[in-house]
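Questions regarding the structure given below will be posed in turn.
All protein chains of the complex are present and in place, except for one that has been dropped.
For subunit A:
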Amino acid sequence: EWDMAESETQLMLSVGLIEKDVNADTLWVWCYPSVSAELRDVLLRKCCLTLDSLVLHTFVFGQYYRTWYYISTVDVQEPTVLKKVTHFSVVITAKDFNPEKYAAFSRVLCRMYVKHGNPVKIMEGYIAVLTKGICQSDENGSFLIRDYDVRKAYLAGSIKDVVSQFGMETIILYTALMLKKRIVIYHPRVEALLEFTRALPALAWHRKDWSILHPYVHLEDRELESLRSCTGYVAGFVDPEVTNRSDLFDVFVNLPDSEITISQHAKEAMAMGKLHKEIGHFIVQSAEDTDRADVQVIKDISVKTKEILNNLVSLAEEGQDAKLTLEMLKQRHFPPATENFLFRLAAAEQLLKI
């Protein structure tokens, strides 16, 4: 039966193969249909094979100019048909964010390559998924695209862990996300970084926008350019140097030390008041409730956000073109921090009169 998985098939962009050989050379050996030279450089950097000290990261993912990349790395064990190859990585680029789907798929492709030593097999698997949405795996069953829904990907991150690590300070992250600010997160281990950062956009569930997520960025010009092309972002770095780059963030999260700092130039915008305290309490309460799962916590937070937004919208409707102005806000005599917050939130939600 022909199973064309809707418009999702257009989501995969390319598949590539990086190998590390006995000469300690890391090379792009194969790709289909094509990967631009710039992207190839970036992916070589992300692939852990270029590092001198080989710390094998089985699966990393990230974003570069709205292209998501997913890299699975495998260490070649004897006996094998692959001569002179010590490690290799299978890279899949796509338009959508779905780490689980592409992790499973790339694992299947890795196993195929280890078994046959021939990239043509990878290509066959890729084309099969592209055209039919299904790929026969030699080992355990087959890989079906439709098993991996994007909503599941969005909800796979654990908000409860975030709240348990930061407690009340989670409200800073919430505020920053709502106001579309720039958050930078630092952790020396990339796996921890990926796990933490992917959960954050769920705090602004009403937008369902994971394009602000750049979970794995290096301090390199082109990658920073790609970062700057978004107004607000959640970016993860493994390089401790990022602490000194205050030009890159409004909020800095030091994950191993569990510290959140708001940079000087953003302090005024991120001023928080009674409203924030209330929301913060609510988030912490909901997350600490052991009966409620992650999904429900996210739902609770989104309900609360909806409340605030509804208020704002109702305010706006009184004005011209259903747009809000600062004077209208001032008439309500909110406390100054709340007024500031609502004003900026309106701008973030496209409710402000220009």
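By our rule, contacts are C-beta pairs under 8 Å (C-beta built on N, C-alpha and C of every residue); 3 or more make two chains touch, one makes a residue touch a chain; residues count from 1.
The rule is simple: contacts and distances are computed from a predicted model.
One chain of this complex is left out of the view, and of "Histidine-containing phosphotransfer protein", "Coiled-coil domain-containing protein 22", "Autophagy-related protein 16-1 APG16-like 1" or "CDC45 family", the protein name its UniProt record gives is "Coiled-coil domain-containing protein 22". The residue touching the chain not shown here, chosen from A:Thr231, A:Ser258 or A:Asn311, is A:Thr231.
The set of subunit A residues touching the chain not shown comprises 2, 21-23, 25, 27, 29-30, 32, 83-84, 118-120, 123-124, 127, 131, 180, 229-231, 326, 343-344, 347-348, 350, 352, 354.
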